[in-house]
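Left out: one protein chain. Kept in place: all the others.
The chains carry the letters A, B and C, assigned in the order they are written, with residues numbered from 1 in each.
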Amino acid sequence: MRNTRRNALKFIGGAAAGALLTPVPWRLITDTALWSENWPGIPRPARGPITARFTHCSVCPAGCAVRARCVGGQPVSLAGVVGHPLSRGGLCAAGVAAHQLPYHPARLTHGPVEAATGAIARAAANCNPDAVAALAACNPADGVAVLDLRPGRTVSWTYRRAMGALKNGLYLTAGGVFSGAAVDLSKARTVLSLGAPLLDGWGTPGNVLAARAGFRLIQAEAIESRTASLADRWLRIRPGSASALASGIAAALKKGSVAKAAAATGLTQQQIAGLADELTQHGPALVLPGADCPEAWALNELAGASGITVVARQEAPVPEAWNRNCAPVTPLASVADGSIRTLIIDESAPADYIPWNAIRPKLIADNPVVIAFTSSPRGYARHSLFTLPTAVYPETLEDIPAAIDSPRAAFRLAVPLVAAPAGVVNPAEFVARAAGIDATSALRERADAIRQAGRGVLITYADGRTRPVAQIAPDDFWKALNEGGCWLDTATRPSAPPHLDWAGIDVQPAESRRWPLVAVLAETAIAAAPASPLMTKLDQESNLRLGPGTAALHPDAARQCGVSDGGRAVLETALGTCPIRVVVDASLPPGVVQVAAAPETIDICGAGARCRVLSL
Amino acid sequence: MDRRFIPTGVARCSTSRFLMWLALWAALLAFGLYSAGLCLVEGLNQTHMNNRFAFGLWIFLDLTVIALGAGAFFTGFLLYILKRKELRGVINSAVVIGLMCYGGAMAVLGVDVGQPLRAWFTFWYPNVHSMLTEVTFCISCYLTVLLIEYLPIVLKNRKLRQVPHFLVFEHELHNLVYVFAGVGTFLSFFHQGSLGGLYGVLRGRPFAFREELGIWPTTFFLFILSAAAVGPSFILLTTWLVQKLARKPLVRPAVFESLGRISGLLLAAYVLLKTVDTIVWLRRTTPRSGFLPAQYYAWKPFGIWLLFVEIALFLVPMAILLIPKLRARTAWLVPAAAMACCGVALNRFVLTIQTLALPTLSFDRFVYYLPSWQETGTFLAVVAAGVLVYSISFRYFVLFPEEREL
Amino acid sequence: MLPWNYGLHWTLGTMVFLGAFYTVLVVVATTLVSAVVRSRRSLRAGGADGLRWRSDFHDLAARDRACRHQLTGELECRECPNGFDCRQCDTHRAILEQRPAPEPGARSVEDFGMTFPLDRLYHRGHTWVRRERNGTVTVGLDDLGRVLVGKPDSVDLPRKGHRLRLHATAWRMRKGRAGLSVVSPVAGIVVETGGPDQPWYLKVRPEQADLRHLLEGIEVRPWLAREMERLQRALMAAGAAPQPVDGQATLASLAASCPEECREAVCGAMFLRP
Partner (left out) sequence: MISEKKPGKICRYGMAIDLDKCTGCGACMIACAVENNVPPANPAATDLTGITWLRVFKVDNGEEYPRKESVYFPMMCQQCGVETPCYLVCPQQAVDVDPSTGIVFQMPERCLGCRYCMAACPYHSRYFNWWDPKWPAGMEKTLNPDVAPRMRGVVEKCNYCHGRWHAARERAAQAGLKDIIPGDYVPACVEACPAGAIEFGDLNDPASAPAQAAKDPNSFRLLATLGTEPKVYYRSKRPWAKRIGDPSQAPGSKETSRG
């Protein structure tokens, strides 16, 4: 057969037709599906041996026990440790996704950063702590201070020792009127919360929920917060009138007049008197003040809760040596204004954010040196001269003291599950070296001290056993703590906390034409902690929470301010302004703007601050 | 200069005017293609659709143009199967319109799906329970048939037919057009029906859910009927429009007359059945699913008025088209046809958009939806493409065989 | 729907559905294929010419399709239903029987400056046919055609022995940019070819002696008158200067007024070959 073009075409045609009768083309077609499955840019999850590791969540002071599911050593999901005596297997939303914190796009990772210029600081170039130490120790005439946001840690002791070693070094804490004490929810029958987010991240969430069935919850709050909506009774008071209510109740307990409080809170005198009666009659009672009325802790004493639901708690044992020559714990408030030249703020372990306007006056007026240890640019990094990036959970190795709702002292470690990136600074080491003391093995020393004291029990998570510490060898104790264990102090007979004398001052929310609205902070529980990017599920992709930088308004208020749902606006208070995105929420009272708590917002609106919303 | 391509014995506007007209629509088409391209490259985030409004302007467009395009299959059915010879005057035009509508719908569907490259999966893993499978199969087949039916019209062009192969092929194809008309009717019937079924089967959306007759919900049959009723009206409307634009008669008045009458009769049948269906739906189907009819119209702007407007948009044209005196007068006939078309459009709108807007859960909220400019652009692209195809066909092919005699 | 794809549930529904779908596909495909096959066959059988003539004839304006007997006034008004092929036309036969025998005398028709000898038959595509003794026929271009075209630049004549079909293209000519083709008035075998230099173009051995479909005798003059009108319309449609239609206009003047660029259109119209 001659090979003409015609024949060639015939052959090709025949071949094509024949091929259709074989599986080949059909198989190929289905396989193109496989290609479209692996769309470009879609990451392939890494595989590897699956292991379970234990640690403690250090995203907030609760320090819940965590079981991490690791693939090839990399944690891919976190869960609570079932049956844990403190956290009861609970883990909050922020904690569940905390293993993603190291990859937060906003995280600070490299080099000490000079906020002023954004350039690498001359003095602190390539993380040389000695250099910054020299800077910190300069001119001993002026004060050097460490502000510790989460006191009671071993790191805190290092700071105290360092400040003790330094000439007029100060160890500062947020302090507040109520420290060195704990709350025993399990004993409470009636809980009066003055705006405290009791069911929204207060204390140890798992523990609170476990005790929830045992007490009647009365929530006195201006807005229907998550806690208010879940409380047995919600008292809607005027925004910012919590402390007025507190003093009203105090007056009622002392059989005084509650007229002023009634006027301030918008409740009837009977209601306030009724509250006082409930506290005394359906005891044991517990009064939980919100952020805006700390002095109300004193009500517990008046209500006879002291020593029952509010008890003194001694700290976990520390090495004898540490107590010698260590700086005393000084509440920030009690420091003289303009007395600190160099302030070191340890923000590496997130805790309640202290508004900058409470700190700034304590510093000397002209160019103070503020060094912030943090992983987030949102917090004090905005105010500091030097910002030193720190490791974040779960990269850090540190201990977490017992939370406020644990009457027993505890010692547990947040162990590193992943390696910290190069260039991060360990605050304790930094300060220690600055002060010329050695604190490299402080945690181990403390563990040994606890072991020597011989009190309490050790709970190991892998096998769920509980053993008296006395029976455990120091090395095993340390090992157990690192592999997922928790030391719990023995339950001592509850003793009364230090006496607080009642200094209830009625903060009358002054009506003002300039500031028509009252700012109420929301989502305070996870305010300071830089949350995982996945938290968008809660605030952006659903309306469960107020997202960062958002503020909710009643439709009428929004109309008056000339802003609309989803619109951009500016929140202005006497202290300053910050940009917000408006959410219109019919369930809010008209006079209130509910602001998502974040360093930026906390800085400008404190407790019940008057404010206004300006549309852009 | 393009005179030698224009059919003999008919006058067309000057080439320059024609090009200006084309340029106008080509510009619109270009814009539309850009929007569509954005949606394909960037993804459907370019639209204002969302998880609640999973379907939007595009699906509404599809259902509407396909209902209007039904004129193609139904005229073919009347002419070739039922031998209504007077319709020979519009059949070519009807085929082109059908082609435009179905082609446009197909193209928009291609943009509307999230993974167009997997469109063929439907042929590969067909789920015969799904109305959408039926839709996909029918629309793809019928589009092929329409292309085949369009072929003779093209080949009959004065220049093309000088190629003997074209000439002969056209002739042979035209001899077999009955087969295609038959197949097309079959396919299109099912396609219209399955489009109706598309929403009628949504048990989870009681506003759209309808009782089943056999294996199909009633909307299946109502859609066929309404499409068949409105198709002729749309042909009538377009023919009238083209006459106005061309400033000369293209078909004998008898054609209008006959199209109008057919439309009127079918509308009457449709109104009757639709009424029955609506009553059954409100009194039986809805209560069974635990909903209250009142809920459907509790949401502004979709008040009960929408229902009445829909009814009116079918009743009034029906009346006009059934009264010979009125039907005979263009001033009545054309508006009636237009109303019928609006009626079917509104009917499709209600079934697509209102269904999705209505909440089903007690804590749902009513969701608003306005198409983005990309969506609108894609929509306009279909319109522009349609006008272009039709204009070119009208200029160079014989869409109205009777034109020369008039 | 075929094997080799995983996860497909085969149900009765699937079979029925796909069955229907594939039946449709098969029907469509077979119809298409048969159309192709049939058109190839009819191409081979030269059906193209017939179709071409039919569509061209169909494209003629109604008045141009007028029956020859309408031209002579023997009929009130009649459109030719047979594409100018009167051989099967009963009306034609009937009228011819009544028609009086042509009185001798007039040898030719002279009008508009053209001469149409009556010893031959005329086709409406402006060719003439003359019966020869030897049974062949001679085919040529009539005066109107000649004047319109003038002297063609080139002529493409069929080969000797080529089989001409009635109403197919007999030969092609080029004049300037205009390509013209002439409709064959008869069917038969080409035995000899002439050209523009001779008075005739082709000698053909006709397939059948019956040439009744060609115009003759008394029909020529009225037809010619009609053709002049047609020519004027064609010229006007082609955008030539309008001519005074007072019968005084000579063909020459008309032809001269035909712009070069529209010669093809005009000649095409007159030769019934657009």
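Note that in this section a residue touches a chain if its C-beta (ideal position, glycine included) is under 8 Å from a C-beta of that chain, and two chains touch if they have at least 3 such contacts.
For clarity, every value in this text was computed on a predicted model and none was experimentally measured.
Using the definition of touch stated at the top, determine which of A:Ile29, A:Val76 or A:Ala263 touches the missing chain.
The one listed residue touching the chain not shown is A:Val76.
Based on the whole complex, identify which of B:Val10, B:Leu132 or B:Leu307 touches the chain you can't see.
The one listed residue touching the chain not shown is B:Leu132.
Thinking of the whole complex, not just what is shown, which of A:Arg216, A:Arg236 or A:Arg378 touches the missing chain?
With A:Arg216, A:Arg236 or A:Arg378 as choices, the missing chain is touched by A:Arg236.
On chain A, where is the contact patch with the chain that was removed from view?
So the residues of chain A touching the unseen chain are 33-34, 36-37, 39, 41-43, 45-48, 71, 74-80, 88-93, 95-97, 99-100, 102-105, 199-201, 205-206, 209, 224, 226, 229-230, 234, 236, 532-538, 540-545, 552, 583, 585-587.
Provide the residue numbers of chain B that touch the chain removed from this figure.
Chain B touches the chain not shown through residues 43-45, 49-55, 112-115, 118-119, 121-122, 124-127, 129-133, 136, 198-199, 201-206, 288-292, 294-295, 298-299, 355-356, 358-367.
In this text, only the chains that are shown with their structure count from here on.
Using mean Cα positions, find the chain sitting nearest the overall protein centre.
B
Which chain has its C-alpha centroid at the greatest distance from the C-alpha centroid of chain B?
A
Could you give the separation in Å between the centres of chain A and chain B, each centre being the mean of its C-alpha atoms?
60
How many angstrom lie between the CA centroids of chain A and chain C, rounded to a whole number?
Those two chain centres are 97 Å apart.
Please report how many Å separate the Cα centroid of chain B from that of chain C, as a whole number.
43
Multi-chain contacts only, two chains or more: what residues does chain A have there?
30
Considering chain C alone, which of its residues make contact with at least two other chains?
Touching at least two other chains: 5.
Can you list the residues on chain B that touch chain C in the complex?
3-4, 7-9, 123-126, 128-129, 133-134, 137, 141, 144-145, 148, 156, 158, 161-162, 164-165, 167-169, 171-173, 175-176, 179-180, 183, 186-187, 404-405
Report the residues of chain C in contact with chain B in the complex, numbered from low to high.
Answer in residue numbers: 1, 5, 7-8, 11, 13-14, 16-18, 21, 24-25, 27-28, 31-32, 34-36, 38-39, 42-43, 47-48, 51-52, 55, 59, 61-62, 265, 274.
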